[in-house]
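Step one of this worksheet: look at the structure below.
With one protein chain withheld, the remaining protein chains of the complex are depicted in position.
Chains here go by letter, A, B, C, D and E, matching the order in which they are written, and residues are numbered from 1 within each.
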Amino acid sequence: MRVDQREADQLRNMSITKDFIMHPEGSVLIEVGDTKVICNASVEDRVPPFLRGQGKGWITAEYAMLPRATDQRNIRESSKGKVSGRTMEIQRLIGRALRSVVDLNAFGERTLWVDCDVIQADGGTRTASITGAFIAVVLAFGSLLEKKTIKKMPVTDFLAATSVGVLPGGDAVLDLNYEEDSKAEVDMNVVMTGAGEYVEIQGTGEEATFSRDQLAKLLELADKGMKDIFDKQKEVIGDLADRIGETK
Amino acid sequence: MRVDQREADQLRNMSITKDFIMHPEGSVLIEVGDTKVICNASVEDRVPPFLRGQGKGWITAEYAMLPRATDQRNIRESSKGKVSGRTMEIQRLIGRALRSVVDLNAFGERTLWVDCDVIQADGGTRTASITGAFIAVVLAFGSLLEKKTIKKMPVTDFLAATSVGVLPGGDAVLDLNYEEDSKAEVDMNVVMTGAGEYVEIQGTGEEATFSRDQLAKLLELADKGMKDIFDKQKEVIGDLADRIGETK
Amino acid sequence: MRVDQREADQLRNMSITKDFIMHPEGSVLIEVGDTKVICNASVEDRVPPFLRGQGKGWITAEYAMLPRATDQRNIRESSKGKVSGRTMEIQRLIGRALRSVVDLNAFGERTLWVDCDVIQADGGTRTASITGAFIAVVLAFGSLLEKKTIKKMPVTDFLAATSVGVLPGGDAVLDLNYEEDSKAEVDMNVVMTGAGEYVEIQGTGEEATFSRDQLAKLLELADKGMKDIFDKQKEVIGDLADRIGETK
Amino acid sequence: MRVDQREADQLRNMSITKDFIMHPEGSVLIEVGDTKVICNASVEDRVPPFLRGQGKGWITAEYAMLPRATDQRNIRESSKGKVSGRTMEIQRLIGRALRSVVDLNAFGERTLWVDCDVIQADGGTRTASITGAFIAVVLAFGSLLEKKTIKKMPVTDFLAATSVGVLPGGDAVLDLNYEEDSKAEVDMNVVMTGAGEYVEIQGTGEEATFSRDQLAKLLELADKGMKDIFDKQKEVIGDLADRIGETK
Amino acid sequence: MRVDQREADQLRNMSITKDFIMHPEGSVLIEVGDTKVICNASVEDRVPPFLRGQGKGWITAEYAMLPRATDQRNIRESSKGKVSGRTMEIQRLIGRALRSVVDLNAFGERTLWVDCDVIQADGGTRTASITGAFIAVVLAFGSLLEKKTIKKMPVTDFLAATSVGVLPGGDAVLDLNYEEDSKAEVDMNVVMTGAGEYVEIQGTGEEATFSRDQLAKLLELADKGMKDIFDKQKEVIGDLADRIGETK
Partner (left out) sequence: MRVDQREADQLRNMSITKDFIMHPEGSVLIEVGDTKVICNASVEDRVPPFLRGQGKGWITAEYAMLPRATDQRNIRESSKGKVSGRTMEIQRLIGRALRSVVDLNAFGERTLWVDCDVIQADGGTRTASITGAFIAVVLAFGSLLEKKTIKKMPVTDFLAATSVGVLPGGDAVLDLNYEEDSKAEVDMNVVMTGAGEYVEIQGTGEEATFSRDQLAKLLELADKGMKDIFDKQKEVIGDLADRIGETK
């Protein structure tokens, strides 16, 4: 039995609040257990220098935590004057994942800035960020569709992420909270599309190692969890779900 | 009549949600109209080097905005690698204001870190931060009292802040929202104690000037608004209100 | 009686040396008691990006201290790699104050860089900077007038600043030196125009508070001191004084 | 047929030069095809603050490229004043991987600094770095054993890394060079121990996706390549190979 | 004939004002033609980490220019967030030169911070800084002698610097002003002791070259100029001159 009484293959409660912040084109608050992330997608009418003049758009992500999102207060990265390696790793992952399900040729020379700000952390902040950021992106494109700025939804498929891991003793579990995560021997983040393809797999023996069999078991758990997350996402975006894939 | 139909001397709706984030010793979400700030107070069991060994505590504040708290997305200060002058000015103000109503000799060699993170901005973010931060500080000390870490509430009086300003045409108004603030000819922030004393007055002719009479009118409006804010604060902190001032 | 035998409403000796440095378009050394600030105004033939193409000019200020301007040597901000919050606060204040008495539409797309470098500090460095910077700006515009680059003096009124404060014991005094300033319970900086209007009022209970009556007393002292400073300024700028206000 | 005539499951030529630089406790030049990395392991007689007083050691890695290691010259990270996200991601990976095969309790309060400096890049620099860094670490511990500073080899198993990927058209291949890597649809880095366990798997659909079958095929190729690398490593470290695992 | 009518071997007018700033232990304003540098020497009662516990002192120098010391305004190094290569080169030179004539064992574990701040520049700022800094150091030690903090003057000999150069056309000249310096084909800075020994020679063909004969001519000119500078220095420091060398 897990510390919070869940089954090995059971996700934490997930809640997604649409239009959480009033200014962004797309905004959600995603809650996965006690992890809470504000995901805002902002549309900017230009692209980074390396893309100018190609008629293509761009999506980039930034990730941060409030100083006291965690049990111990962390020094702000703005005070330190630099972004940590962990933060960079996560925001590169989120951006890459989102770009895998968006047709960059379908929304002109625009940039989508996706900000994932963790206001409360209890494990799985990067996977919650991806799952929530996907909704924020769909909503932002929804607002461009409504304003007739674009004609087709540039999102090509659903996208979600979850974590799986091996606890001490060898049990493979789905969707680890902080307490489990900090003890886990193996930690794996999986990003998948609605079609069931992998976008990213990052498995780390936390200064330990794992076998081929453990890998197979972990991927199976991730698969199972993903289905529930996609259902939740569909419910939140409503009619926009039908427009996903229409640029293909 | 004002853009949002308020009277000249009418505050915006104010709402304060206690224990908004689970980890900090004191945490509130304060909403003033559409301005929303998370105020977290964290207790650290040591003081900055300049105070070590004196048996005194310290309170310091940090202030930040989510990139899309505003109408246009702002670049993160962590990405720019430095904190702006505006941010520094505000966090110095919040810290100074809080220290004016806390007995630094009454909670040992501890630091209270007060983080004010604006998640949605519509004018008056610095004054909302002070008003909310005060509650977070009271709650944090409340948790130290409960754990018997300290015996008396180190807070000596209530503390709140609001803005007043002169609109084009010459009307003096209370509690400006963003639209008013961006057009105002004079902008003044007032920080007061429950006893009706000033802690800080910052009046700026925004590249304009103001007369002695205008100054008097503005201070009167601030006075009036302050009473309502103190009532709201009392309601939120409940029984802890009675302990304020007990170190005197 | 004050530490330096002055009356409560008496300014320190003030001396302003014109054309102190040879390269700048406007340059003065201002001495207020033992506080000495070099104020240089430099004309640059372009404006910051946010103003380009609007036919308007800009004025911006920078403030710094030599490391040993003070009793204890301070680390250079260039060595620390960042500008302190105090410095930013002061240079924002100086720039804002100067812009309140200059017609930005009257000198083309030019920037006036006003550098206030404190070479010796004994309290009141920010107010001495404003008083001196005003002269440097008038002189710089004087040199543009002489070269026929502009036809009218863009300065619309005189501008000066001074400090007032409440000493322990409750005496309100004018123009505090360092010794007084470091003990003061309330510290207020007042920036005024020659017409007697306020540009900026910044009053701080230094981790203390102040009453409405004290505020009134402080403003009265500031008023009195200001008149002497304007006289001094007029004397220094000579004939240029007559041209002030001619764009109105 | 691949661009350099290799079979799909064929590694590039690998050469490892021991004692390449004279000062470090362990030093190798590893060449994998045209990729050349200097891996230096330096012993420092203290640990980072978070480990002090625990009797444990630490291993950390840094990774960098000479500006012209690549086809186009890159600006130095020291000139930019910050380390890129890519660099941080790689050096965190190398450090984590090395720690998974070293008993941190077996060499006292010492830090092993492992510097991987790419002097020529042609794809696979991070995996070559891990494979080479492992040897540098073994050599550094070998020198501590020789000086009798430690009594047992703290390395618990062999460690190597390689890349696998899916080329356009769908062919899965082993050990991609730069030309292949820049076109690959899927890119996966695999880090394994001599015992055949995974330490890290990082698979990325480069803004694309991949199926479960492709994943299986990639892992199989990685497995095959790994065996040859371990043979090469054994040959280079000679007698020290026998001491690996002796702390278990 | 030179641009300012001087002979080839003639120094510019030099003036040294003692006790220019009131706070530092030693302070001078040195004027060499139109070049003006404030040199302040501050005593700190500790040494940098690498010297702690050895009973030795340290001397270090910092050099800066006011933004408008030059004909065109320069951006502050504090605003740029870094110190330029030129600045670093100069301050390293000043520190090294001063240390060559001070017995570091003769003033306990103290640091002398020597700040050279150029308020007006017209060529030769680094040599004027050295010549002035030497006086500031002697005065600072004088103040320690007076307070009986030390018993013997740690300065072992006089120290001064000047520049020599080759103008277009081939004339070798002494003490170049800015106009000459910016056209010179060869530029050489010479630092010497009162005993006539070299401390530092830095000769640069400014993207040109120079012959052995030119070198000899330049050194001869430097020699001649140095004698006048030492006379000036002796006059300024008065009785302290007799104590120079007493630790030998």
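Things to note:
As a working rule, a residue touches a chain if its C-beta (ideal position, glycine included) is under 8 Å from a C-beta of that chain, and two chains touch if they have at least 3 such contacts.
Quick caveat, the model's predicted, so the values are computed rather than measured.
Listed by label, the shown chains that the missing chain touches in the whole complex are D, E. Of the candidate positions D:N40, D:T156, D:N189 or D:T204, contact with the hidden chain is made by D:N40. Note that of E:A8, E:I201 or E:L240, the residue touching the chain absent from this view is E:I201. The chain not displayed touches chain E at residues 82-86, 88-89, 91-92, 96, 99-100, 188, 193, 195-212, 215, 219. Although one chain is hidden here, its contacts on chain D can still be listed: residues 21-24, 27, 34, 38, 40, 42, 44, 62, 64, 66-71, 73, 76-83, 87, 113, 115, 117, 119-120.
Here is the rule we use: only the chains that are shown with their structure count from here on.
Chain centres here are Cα means. That of chain B falls 51 Å from that of chain D.
Among all residues of chain E, those that touch two or more other chains are 81-82.
Under the stated contact rule, the graph of chain-to-chain touches is a line, running from one end chain to the other without closing.
The set of touching chain pairs reads A-B, A-D, B-C, C-E, using the touch definition from the header.
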